[in-house]
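As you look at this complex, bear in mind that one protein chain is not there, while each of the others sits in place.
Each chain carries a letter (A and B) given by its place in the written order, and its residues are counted from 1.
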Amino acid sequence: MSQSFNPADVRKAIIDQQKAQDRRKMLLNGVLLLLLLAAPFAMYPVFLMKILCFALFAVAFNLLFGFTGLLSFGHAAFLATGGYTTGYLLSNYSGLTTEVGIIAGTLVATALGLAFALLSIRRQGIYFAMVTLALAQLVYFFFVQSEFTGGEDGMHGIPRGHLFGLIDLSKNLNMYYFVLAVFIGCYLLVQRIVSSPYGQVLKAIKQNEPRAVSLGYNVDRYKVLAFVISAALAGLAGSMKSVVFQLASLNDAHWHMSGEVILMTLVGGMGTLLGPVVGATFVVNIEYQLSQGPLRDWVNPILGGIFVLTVLAFRSGIVGEIQKFLRKNLG
Amino acid sequence: MTMTKKLLTSAVASALMVSGAQAAISDNTVKIGYLADMSGTYRDLAGPNGLKALQMAIKDFGGTVNGAKIEVLSADDRNNPDASSSTVRRWVENDKVDMVAGLVASSVTIAVSKILEENDRLGIVSGSAASSITNEHCTPNHIHYVYDTYPLANGTASAVVKEGGKSWYLMTADYAFGHALEADVTRVVEANGGEIVGSVRHPFPTQDFSSFVLQAQASGADVVGLANAGSDTTNAITTASEFGVTQAGQTLAALLLFLTDVHALGVDTAQGIQLTTGWYWDMNDATREWSDRFMKETGVRPTMVHAGIYSSTLHYLNAVAAAGSDDAQTVRKQMMDTPINDMFATNGRIREDGRMVHDMYLAEVKTPAESKNEWDLYKILRTIPADEAYRPLSESKCKLVTN
């Protein structure tokens, strides 16, 4: 090291750089927030809410898959459980305010998540994926059979009601800002989790589970907690979705939905914070655009093509590839 | 908009009100949105060929209505109610769509009908089977045009019981649709002096029916009734034929079977099955003439749903022309006031619950000896008059019906 280097100067330079980076990040986040706030005036609010709900679903899934390395093939169960519970409560108990219904839906999905986690957490890799799939199939079976879900007709006419008994959610703008607030809250929560010491342990488990065990961590407890948080957020996404659309249907419980959230996360970039959000936006949009256009008979093969292409060429997803590009060219 | 313009418009509007024409056709365009399953399980029922039928109707009508353009939008419903509600909301709010046609999966139909009611637009349901669509889920904004489970169960079950099929064994698809069908059949069979000696509820979907067929054979019932749909029904019929159910003296009664299903099965396997249909392509000159044209467009014979889409679109456009308006309630009233007698419907009329009732037909699948070509599949045994076929209004739970 040359003498002209003063450690204090170096530290200051690093801190300055960090600050500049934080400022850039703040600026970027501010712009994003403004865009999200203004979006319903430029785009159709219900569609934006759909994107936000799926983005939250994918963020939840990514916490487990991208950050902990556990591939759940049964996340549709939580989305559907949240949706059906909230829908059932709001439809049948008119005294409930909307947030109570949503919280209840989230709690039931959380409890289900705990049950799933306890049954599956000790299984490894593909066995874990398959147990979660099997459990989700049992949940699907229950929903098909139950009277209260309306079977394949679905549950319809769920009232949006009033938030805290005050704010009329039947107005799309009010509903949108509510969904946006919940989404941002959850996103920040996941960001906190990932950067916390707990999140570091999760990443360590993902990278090398035996080492995490030998370092004395109770790996199973960490994994169960990650699973439960992920299930809770997925349930919350389902609860909000049922209020937004005023319906809940079996599509949300089907294993194809579990596949779709994998696609969203993968396309956006698993293991990145923003990836699932980008991926959900991309998949929801492309599905919608395709189903309207001249290619409307070809949606499924095109989605299949996206799967294949992503796995072969863009395994880091949109956000991951951009990050790689930036790292290579800017620093 | 400037003040003077606003005043002028309202003046014109009130002048029109006075002159009796309620409102002209909005934007001088009649927009029809066609929403159906284009890629999934129900594709063959309506699907891309249903869109062709709709376009044939517009062409036959002349392409314009009272000088206004007719535009068609179309989308795949993905068999998914949320995706469909996004589509229909945008159609209604941004694209100013006046009428939504097609509508197949019941979950999609019910979701869409709520949006149409909220925005006061019209929907004409041609593909769905659920009779709840004009019962507990009725709205003043949709019409259920082609068929529903009530006449299907009613027609087939009462005919079979009257011919001596007294004891029944039911194979029911284990979800809301199957349960509703099972309840309807049970009621009809018992009302006609028959009895249900056993039933099995199978998961949806099921590929292998051999176990259930064996149970049906062991039950010794005269009739094996299939309260399911689509590939469940065709799989059940194939297996029944393989296990010699009909040779052993039992009758098969399919409660929901489409021309496309029978075509897929072939007369070898499906011969002798009785079913109820709302329409068949080979009934008379008018149906044959239209079906020939349809086949030229699509390469296949039309199902009752395709014919219903054509007929309902023409009926709708005629009503728009007669009322001089595309306002949903005005058109609906006009449609209800006009009886429907065309190549599709005989004695057709739209009731206040939105149910279009018309004559239905009891058909039997031809034997290989009778069938002259791959689409020569049914012989019509009997006409079921419109008033007998559908659920009477006195039993209705629809909020629009005052009993």
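Structure notes:
Just so we're on the same page, a contact is a pair of C-beta atoms (placed from the backbone, for glycine too) under 8 Å apart; a residue touches a chain by one contact, two chains touch by 3 or more.
Operating definition for what follows: contacts and distances are computed from a predicted model.
Between the names "Branched-chain amino acid ABC transporter permease", "Spermidine/putrescine import ATP-binding protein PotA", "NADH-quinone oxidoreductase subunit H" or "3-isopropylmalate dehydratase large subunit", the one given in UniProt for the chain missing from this structure view is "Branched-chain amino acid ABC transporter permease". Only one of A:79, A:205, A:262 or A:319 touches the chain withheld from this view, namely A:262. In the complete complex, the residue from B:74, B:139 or B:235 that touches the missing chain is B:235.
Considering the full assembly, A:306 is the residue among A:114, A:225 or A:306 that touches the omitted chain. In the complete assembly, the contact with the undisplayed chain comes from A:135, out of A:135, A:163, A:219 or A:318. Along chain B, the points of touch with the absent chain fall at residues 39-44, 174, 200-203, 205-208, 210-212, 214-215, 217-218, 231, 234-235, 238-239, 242-244, 248, 258, 260-261, 263-266, 268-269.
Listed here are the chain A residues that touch the chain not shown: 71, 119, 122-127, 129-131, 133-135, 137-138, 141, 145, 255, 259, 262-263, 266, 297-308, 310-312, 315.
Convention: only the chains that are shown with their structure count from here on.
Chain geometry summary: the mean Cα position of chain A and that of chain B are 39 Å apart.
Remark: chain B residues 38-39, 48, 73-83, 85-87, 89-90, 93-94, 105-107, 110-111, 114, 130, 132, 137, 174-177, 179, 203-204 touch chain A in the complex.
Listed in rising order, the residues of chain A touching chain B in the complex are 44, 46-47, 50, 141, 144-145, 150-154, 156-157, 241, 245-247, 249-251, 287-288, 290-292, 296-300.
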